[in-house]
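Take this structure, written in structure tokens, and hold onto it; I'll ask about it next.
With one protein chain held back, the other chains of the complex are shown just where they sit.
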Amino acid sequence: MWPDPNLKVATLVSVGQHPKSGRARRAEQDARAVELGLKMAGTRSRLVNVGAGDETGLRQYLGMGLPELMQVKAGTEADAVPALVEHLKTHPTDIVLTGIRAEQGEASGMVPYLLGEQLGWPVVSRIADIQKIEDGKADVLQALPRGQRRLLRVPLPFIATVDNAAPEARQYAYGPARRGQLAETNGTAIVDEARLEWQETPAKPRPKRLNVVKAKSAADRFKAATAKPQGQGGQVIRDGTDREKAEAIMELLISEGVVR
Amino acid sequence: MLLDWLLPTLLIAALALLAIGAIRRINLWRAGQPEAVKLIAGLMAMPRRYLVDLHHVVERDKVMSNTHVATAGGFVLSMLLIIPVYLFGLESRWLTIPLLIATAAMFTGAIFVYRRRRNPPARLSKGPWMRLPKNLLAFSGSFFLLTLLTSGLLPENFLGVWGGWVLTAILLVGIASGLSELLFGMGWGGPMKHAFAGALHLAFHRRPERFGGGRSTGLKPVNLDGALGVAEPKDFKWNQLLGFDACVQCGRCEAVCPAFAAGQPLNPKKLIQDMVVGLAGGTDANYAGSPYPGTEVGKAHGNPHQPIVDGLVNADTLWSCTTCRACVEECPMMIEHVDAIVDMRRHITLERGETPNKGAEVLDNLIATDNPGGYDPGSRMNWAADLDLPLMADKQEAEVLFWVSDGCFDMRSQRILRAFVSILKAANVDFAVLGNEECDSGDVARRLGDDATFQSLAKHNIATLSQYRFKRIVTTDPHAFHVINNEYGDFGGHYEVLHHSTFINELVEQGRIQLDRFKGGTVTYHDPCYLGRYNGEYESPRALLKALGIEVSEMERSGYRSRCCGGGGGAPITDIPGEHRIADMRVDDARQVDAETIAVACQQCTAMLEGVVEPRPEIRDLAELVADGLVVEAAEPGPAKTRPAVEEVH
């Protein structure tokens, strides 16, 4: 059934950054969204980017084998939502896919919700897959923490954010990335005034929360101060029957809540 | 006599067919991409390349070498004489006696060929190759007899009329079959094709530097604005196609290929034959040698304009190669298997984006962080936080630039790096490192076919290196050594690069470090491919071990025949399953000589060999062995320096 040539899928992509080097790249969740788009609509699925994004980053999406990326030109300080609303109103679309959060900037993850609100389309968050589309409704697999899944049914058109549990994005290749077209159009560029007043600084490391002991007595304080810190070598059971050893393990599994 | 007109006709027909076939074959090669070669100089150099360079390789098997000299030499000489004698009817003892000698030599050689074919080793191809010795015998025997009869060396009417007719008939059959194999078959894809294609291959070899004792192992760069790698046979350079046709299917490559031995789906010989199928069109049904392990023969088909991968060759075959160059080293025809494999990988990676397994992730990391593990590029010096290494950025100038390589992120390799630093310090070498300015050398990216990433890394590193003054680069990583030494030149980076084994050996020879005797047990030495076969450094590591008082007990496969550890060419990344692991086989080699320690000179080899389940010999890098054996004179130089001062006071 996939890819469906009549299905109109648009993937909203942004330029990501590598968490260690900060170098521009395709954003991981957006790339998974592109992968899902490729699965559903093949190379006819559209790529849309708003802004003046870094070209190497955007070309990595093209390197996944798509012929064109529509870049709605707007300044780096512009708000992406009006431009996207305009684009989606003028280009018929059944499914809008995007990542949960951007890898750069404010990364509020609000774009899909604002689009949903302004277009009146339902928003489904954190999907892992789209299983089928029947009678104008899509069966969407939503990702829950720890590998769990939930099945949702949503009418088209809708907006979905793609979770890290979705299939991994294919490798991007140099050849298609070089050949792909970056089609530029001009869109509504409204400067995001509010953000201009904010300050962006390199992330300050957050202090790890310590296990604060509110000791009521000297004995408690003493205990807290002298207790063996965790991770300094664990308990080793050498003797005893297999049964006893298994019980010790089982106890830990139960206390950690992984065996219910 | 019947033969008087029939023989010249046969000869002319065979020669004409040879010419037609040869032109046809040449046109097949010309379907490939243009590559400039020196036509005249190449042809002029060909006899020497054949007689000297090729025979260097063939001579590793003495019997076969002599057999080939007799057969091939006899054939060439007899053909040169047969044409004047039987085509132009020149009668002269000056021609016939040498012709007799030539055919006799060829006959003798052919007997040895025949004997070998009676019980051929597995690596040899069967099929048409099995009939070759018979036709060689027929050709040489017939012409010998014919010449003997017509030369007037025998008394008149030696055989009588009937005997003459019978003999004539036999001779005709022999001559016809011999000519059809040796001339017709040469032009039309028979086993003798190797002589014709091989001679031209030697003349127009893509790496002429290899002849005359030279070495050329660096990969050729991709023009990133042109075709990216090889998708179809026609995308190879024309002289690469020619090279494939030169294959004699002797299977020496197969016998040394670590991937083949491990049961991975690669057989270098079959690969080259598949390329021949690709350039000529057809299927591999006629292939009569060992298959790719686990793959059936007869299913592959191709033509010059059909994609190679999935059709002619499975991608897994290409990704099984460790680029150890053992096949290239062994090939008597000097065929460049590794170049071809990397060319095809380039297409898979750069155009299809289908680098298998961890390949995509590694390339992604290299692009985003300049190291294959995706570590913070600003943490390159964390391993040496306590070592206080001088930075090039601070010093600007140093005698030695220590190229740390990506081993800095790996906990095991860090031990090697630290050992080497202790040696540098003990010898008071004026050195510095690039620190966070260093990037991956690009070795893995290039072997995985991503020449775009390789080139950007190489250019970046060259730009960094150009800022500083240093005499030489020393590295503990043979892969970085090879790439900087042999592959950066194409991008304007020319340096004197030394591997740490060479450099430490120099220090020992100059007496800058003193070594204690090694107190362990039996030691063997594993030659890293990228140090040995790629760069010809076999002696320094051994000299160094000798300086430690170690008598290396050599494994059966050592030196230029060393077996790969399985870690090259991105093989651990692409990780194509086989029946065995290459590293296990290598450790078995060491066990056979009862080694307690395997001395290595490469962090990749260390990682691979240490991945073998214990109990196994201990794996130690040369730097670690030397660092352990360093006679620390810290106490002596101190007083030595202060003593004169004390004396002055007196």
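A few points about this structure:
So that you can tell them apart, the chains are marked A and B in the order they are listed, and the count of residues begins at 1 in each.
Going forward, a residue touches a chain if its C-beta (ideal position, glycine included) is under 8 Å from a C-beta of that chain, and two chains touch if they have at least 3 such contacts.
We adopt the following convention: contacts and distances are computed from a predicted model.
One chain of this complex is left out of the view, and of "ATP synthase subunit a", "Zinc transport system ATP-binding protein", "Electron transfer flavoprotein subunit alpha" or "Iron-regulated ABC transporter permease protein SufD", the protein name its UniProt record gives is "Electron transfer flavoprotein subunit alpha". Listed residues A:Leu84, A:Leu97 or A:Val154: the one in touch with the omitted chain is A:Val154. Residue-level contact of subunit B with the missing chain is found at 357-358, 373, 411-412, 572, 575, 577, 581, 611, 613.
The set of subunit A residues touching the chain not shown comprises 16-19, 22, 101-110, 113-114, 116-117, 122-126, 139, 141-142, 144-155, 165, 194, 197-204, 206, 209, 212, 214, 216, 219, 223, 230-231, 233-238, 242-243, 245-250, 252-253, 256-259.
Everything that follows uses one rule, which is that only the chains that are shown with their structure count from here on.
With centres taken as mean Cα positions, subunit B sits 46 Å from subunit A.
Chain contact summary for the complex, subunit A toward subunit B: residues 18, 20-21, 23, 25, 63-65, 170-176, 178.
In the complex of the two chains, the subunit B residues touching subunit A come out as 224, 228, 349-355, 359-360, 363-364, 367-370, 374-378, 450, 452-453.
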